[in-house]
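Structure in structure tokens, see below.
Note that this complex is displayed minus one protein chain, with the remaining chains in position.
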Amino acid sequence: MSAQHFDEVPGRFKVRDLSLAAAGRHQIRLAEHEMPGLMALRAEYAAAQPLAGARIAGSLHMTVQTAVLIETLVALGAEVRWASCNIFSTQDEAAAAVAVGPNGTPEDPQGVPVFAWKGETLEEYWECTEQILLWPGEGPTMILDDGGDATLLVHLGVDFEAAGAVPADLAPGDPGYSHEYNVILGVLRRSLPVDGQRWTRIAQGIGGVSEETTTGVHRLYQLAEEGRLLFTAINVNDSVTKSKFDNKYGIRHSLPDGINRATDVLIGGKVAFVAGYGDVGKGAAESLRGQGARVIVSEIDPICALQAAMDGYEVARLEDVLGEADFFITTTGNKDVIRTEHMTRMKDKAVVGNIGHFDNEIDMAGLAAVPGARKTEIKPQVHEWTFPADGDRPARSIIVLSEGRLLNLGNATGHPSFVMSNSFSNQVIAQIELFRNAGAYPLGVHRLPKVLDEKVARLHLDALGVRLTQLSKEQAEYIGVDVAGPYKPEHYRY
Amino acid sequence: MSAQHFDEVPGRFKVRDLSLAAAGRHQIRLAEHEMPGLMALRAEYAAAQPLAGARIAGSLHMTVQTAVLIETLVALGAEVRWASCNIFSTQDEAAAAVAVGPNGTPEDPQGVPVFAWKGETLEEYWECTEQILLWPGEGPTMILDDGGDATLLVHLGVDFEAAGAVPADLAPGDPGYSHEYNVILGVLRRSLPVDGQRWTRIAQGIGGVSEETTTGVHRLYQLAEEGRLLFTAINVNDSVTKSKFDNKYGIRHSLPDGINRATDVLIGGKVAFVAGYGDVGKGAAESLRGQGARVIVSEIDPICALQAAMDGYEVARLEDVLGEADFFITTTGNKDVIRTEHMTRMKDKAVVGNIGHFDNEIDMAGLAAVPGARKTEIKPQVHEWTFPADGDRPARSIIVLSEGRLLNLGNATGHPSFVMSNSFSNQVIAQIELFRNAGAYPLGVHRLPKVLDEKVARLHLDALGVRLTQLSKEQAEYIGVDVAGPYKPEHYRY
Amino acid sequence: MSAQHFDEVPGRFKVRDLSLAAAGRHQIRLAEHEMPGLMALRAEYAAAQPLAGARIAGSLHMTVQTAVLIETLVALGAEVRWASCNIFSTQDEAAAAVAVGPNGTPEDPQGVPVFAWKGETLEEYWECTEQILLWPGEGPTMILDDGGDATLLVHLGVDFEAAGAVPADLAPGDPGYSHEYNVILGVLRRSLPVDGQRWTRIAQGIGGVSEETTTGVHRLYQLAEEGRLLFTAINVNDSVTKSKFDNKYGIRHSLPDGINRATDVLIGGKVAFVAGYGDVGKGAAESLRGQGARVIVSEIDPICALQAAMDGYEVARLEDVLGEADFFITTTGNKDVIRTEHMTRMKDKAVVGNIGHFDNEIDMAGLAAVPGARKTEIKPQVHEWTFPADGDRPARSIIVLSEGRLLNLGNATGHPSFVMSNSFSNQVIAQIELFRNAGAYPLGVHRLPKVLDEKVARLHLDALGVRLTQLSKEQAEYIGVDVAGPYKPEHYRY
Partner (left out) sequence: MSAQHFDEVPGRFKVRDLSLAAAGRHQIRLAEHEMPGLMALRAEYAAAQPLAGARIAGSLHMTVQTAVLIETLVALGAEVRWASCNIFSTQDEAAAAVAVGPNGTPEDPQGVPVFAWKGETLEEYWECTEQILLWPGEGPTMILDDGGDATLLVHLGVDFEAAGAVPADLAPGDPGYSHEYNVILGVLRRSLPVDGQRWTRIAQGIGGVSEETTTGVHRLYQLAEEGRLLFTAINVNDSVTKSKFDNKYGIRHSLPDGINRATDVLIGGKVAFVAGYGDVGKGAAESLRGQGARVIVSEIDPICALQAAMDGYEVARLEDVLGEADFFITTTGNKDVIRTEHMTRMKDKAVVGNIGHFDNEIDMAGLAAVPGARKTEIKPQVHEWTFPADGDRPARSIIVLSEGRLLNLGNATGHPSFVMSNSFSNQVIAQIELFRNAGAYPLGVHRLPKVLDEKVARLHLDALGVRLTQLSKEQAEYIGVDVAGPYKPEHYRY
């Protein structure tokens, strides 16, 4: 990344090209209509400005929907700096529009510093992550994280500062080496010699982090268990209005969308294999059945397996259906779910895609190493992998989507705005809680109180024409709840 | 109840008519095939006899499925006494078969003492409940409860014994009076003068209770909160393999079954209103849609309301759809959900039924008090209530199922065996835990550990042809679980 | 059948027991509410009396719904005589109520002569069929037939009269012998010596027949092709509002109803095999899927097979799924679909039922002949057939419903009233057409004009809350139809 990206407007780091801002603004305006939760929060808190004084460092896919989130945080009084949490996921026009701001112009941008563009290198990515934490003057008061990269950088910086050691430049073969890890260390190799307390100061200023996804939450629980967590955390991922909506209904929308845009292949009448029947798998299976496919599910958890069977799906193992399925979709969040031993034996022209989370659910590295395998780009993010004939098996090919990464992001546009409005309303409320109600969240990993989860749901009902029934006082007492909620015990599963 | 029921075989309280035993035994044999969880537990524990020495007082609908449960407990070594938890729900042939036992004869019964028959009076009902707790010699070591009546009787007895006061015979108008409450006090009015420490001794001997349903669990949590809980409790109701199976998939089966047997009215093409979108409501709505009805849901909880909308249902208030719906089904577990102001304004010949839990979900008392309302029995458990013309509204009638009580029990045969095998496997495992692993369950209300919940699911997979996928060691480590489970965090919602 | 059934009221043949009439009347009143088509026809034609002077001989299951049909015909002016078309299908209370009539009493019956009761012998059955054709004075002007038995008797009578030969009493081994055929000939052996022109006269008086089902229609087309058809016929079966409603939506309702009442076995999560994907198969598969079963379909017709696949069902052959399916349902209208070679190899306790039409879809005769097979009655119409161990195959049993006959009639109550209202409205309109508009239907087999089919549909919309859109004159012209319909070309498939 060259200075040009940082210095266009002095003191203000910028996306590369502000000329896209008008297009982005138009899309943001349409998205606002589909994000009633965020717009309702703006209306509710416009006067109170609960985030006045807050400085929020955000690391989350820089999309049109995120733009509505960012501008909601700003509307509630916060200062914000933003990076994406994925090198490919930035929508440049959204980034530009946010940087310009609703009332600025490309010539006189008045928006939020955005450190993100589509197609960053790993080096650029981690430099961007660093930038959102380097506030002019004081550091951030909160992190809004997706996957935990911003939180990781702070924790790693504090560790090395505590050890007083500039990290070494690792090479392949060194213990702990991975390319990306060494890039992260590179950020610290630059910062520690300059300021040996920078990350310690930043960590001390942070009142908490709100985390968006399973992966990031998993890291946070590990830090907490190990006693290494530096600031409190709110687990947004496990709000009902996140996990049961984003994961299930978002996937129901974006899985067939991604398959269609990638392949134009008929789904109806075909056999679709779905690995995993958690929330993502449930949404995936429902959407494929809704298109007329016959869905076969695999599971490692007997409870989820039983649910799949009771929902009318065949439950089998991947190795049993290789010659039968036309689509193979992973939703597990585990690694090595589809392996080369599977891919080389699939039906000719089978479509293989991942909508779980990790890009190692499909063994892409192994695939590249299959002797004789040849990769042909059909179009960006859609590749045909051809395997040579082998004994009695004729040559055949499979179609791999998004190089094994999340196909709904790579081949379509991710979750639609309405779904993200649920997730992001949780984020906004979590940020308010961390800033205004810190006492309720001692050091540790917390979920939002159920009544706030219910509030997020409530904000989305009008847009769907839902008319809620009101409990009478007598009825509320009868079941032992407050008329205003929360209505269910903590362990309720929805 | 006269002595004849208690004394047929000295020392052994009996169902009324053992001649039904052969029919019941045949049904039990067929049910065993549909209860693979219980049969697997028999096979697994036949040698170890983990319940040897246990004395289990069971209060749960005395059906064919319960017979398989009882005989499983016996096969694991327990002594058992049984009553129903509902005056109407006993299947007499099942009761007779259990009393006779698999190897006994009506002339030489060798089974379990069963204090239950179809159509008990309230007085008989509570006397039966008392009998299961009055073990010859020592008292029970555990209670297996459904709705909490056995537990209630013990707690009430202890309270009065502690107070040293024989309860008064209440009359309408007295504080706290209800007919049933006074009947319960009647049991104590008889026992206290005879033995002022009976219930205290019984309570001391009880190592714990496993409770089947929401209502009973609710009572237990209240007792625990008030510090009045006398022995530890396992909440079987909130095992995933209970709440997400019994409540959802059981209802999906038994709701249309009940409606069909009661009315023979076409469901397809009609409008069905379902009050509540919890697990029961979800199963109800799915089953009605599966028959081609257009389903309208009401909810008081915004999260469940949002789920209903996302599942494609209209969400409205009861008062908005009175003239539109052909079926009105309650699933809430709350009271006064359908009131007379609703019933008198429904579409002519609307079918009204309750599959929630409490018989006050539909205001049956109010219905009987509507001026001019006339009740006609169409067949047992199906009544037409006719309302006179009123102003511009012509005379009309509605069809009320099971007098407002659970229609799947009243108009059909309740949940099918396979569903109950899930619930009852949890019960058996809970009883083993209480008896063998008491240290793990200090005084309080507990759910079963997730790994046992997963075990219950696992026992039901083969029968459905499910082939489970096995985690590799590397995969298990990667997601931080054991290869053998449990696979999910406690807060996971399935 | 003894004289007592014929002579209770002189000149009037009666059902056996009129004391059931009150119960039947109550059910008829409720059914009228669910048969809006018939009630609308009564309202429309009350004044015009289009069937005044018509004499209708009806042969169709004597159920509550048929009672509403009969009384509609009477309300339109017809004289009617009725028999059932199946020895088991009569609902005695309905028969009694019709015989008594809406304004009569058991002591002073004023209804329609009904020659039907539940559980006729074959001899009684054909004598009843004969009776509906023997009008005092003149013979019938029309037949309303279901399966073609009344029509068959007339044709057979005419044939023998033309040949001038009294049929011989056949014995097993004689050419053409079957038990039932010989019973039919018995009717003619009695009538021909008495009156050698009776059937010829009756045939000459008949203006036409309206036929309800596939089987009967098939016979009519054969007669027409062979040039032997004696009077014109309207094929009611192939009205859209019959075949696409009765066959599909009726089955969707009554298949799970029949299974549930017969077995109480959970359908959800199980594997259900459905032979045939015609209209009946489509309704069957949808209903089982709607209960959460995984459905596997078999087909002989590649178009229907492709439809099944596109609707998301696995399409396989019966022999491939014997060990996998829990339910085996036939819907084909062909013979020998499930054979003993299949039944002896099914999963233990598999449920086997027929909802197609012919009682030979399942080879019941072969089943009885399987060496060592043992039949146990679980309850009426539900039998367990146990096969002895055979080599490596352990002993096992299957559950056969309704002895291989239509399970929705045998184990439940057949199609619900609303569905029959569609079919029967077609019947009423067909009878009016035959009587009032005979010129439009020259000798042959006709379907009702599409505009009358549309009329039947129209009569059922209000009850379902449907609001129809009105074509403008310009729109109608644009697509070349009349504003009032018919709206589709003859070959349109709906």
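Letters are used for the chains, namely A, B and C, taken in the order the chains are written, and counting of residues starts over at 1 for each.
Here, a contact is a pair of C-beta atoms (placed from the backbone, for glycine too) under 8 Å apart; a residue touches a chain by one contact, two chains touch by 3 or more.
Please read these numbers as outputs of a predicted model, since none were measured by experiment.
When you scan C:Ile87, C:Leu170 or C:Ala316 for touch with the missing chain, the hit is C:Ala316. Taking the complete complex into account, A:Ile267 is the one of A:Cys128, A:Val158, A:Ile206 or A:Ile267 that touches the chain left out. Annotation: of C:Ala168, C:Ile300, C:Ala395 or C:Ala438, C:Ile300 touches the absent chain (contact as defined above).
In the complete complex, the hidden chain is touched by one of C:Gly186, C:Gly207, C:Gly333 or C:Gly366, namely C:Gly333. Residues 218, 222, 238, 240-241, 243-245, 249, 275, 279, 298-310, 314-318, 320, 333-336, 447, 453-455, 457-458, 460-461, 464-472, 474-475, 478-480, 485, 487-488, 490-491, 493-494 of chain C touch the missing chain (whole complex, contact as defined above). By the touch rule set out above, chain B reaches the unshown chain at residues 268-269, 289, 292-295, 306, 309-314. Against the chain not displayed here, chain A makes contact via residues 26-27, 30, 33-34, 249, 252-253, 256-257, 260-261, 264-271, 286-287, 289-292, 324, 348-349, 376, 378, 384, 412-413, 416-419, 464-465.
Note that in this section only the chains that are shown with their structure count from here on.
Chain B and chain C have Cα centroids lying 41 Å from one another. Residues of chain A in contact with two or more other chains: 306, 309-310, 314.
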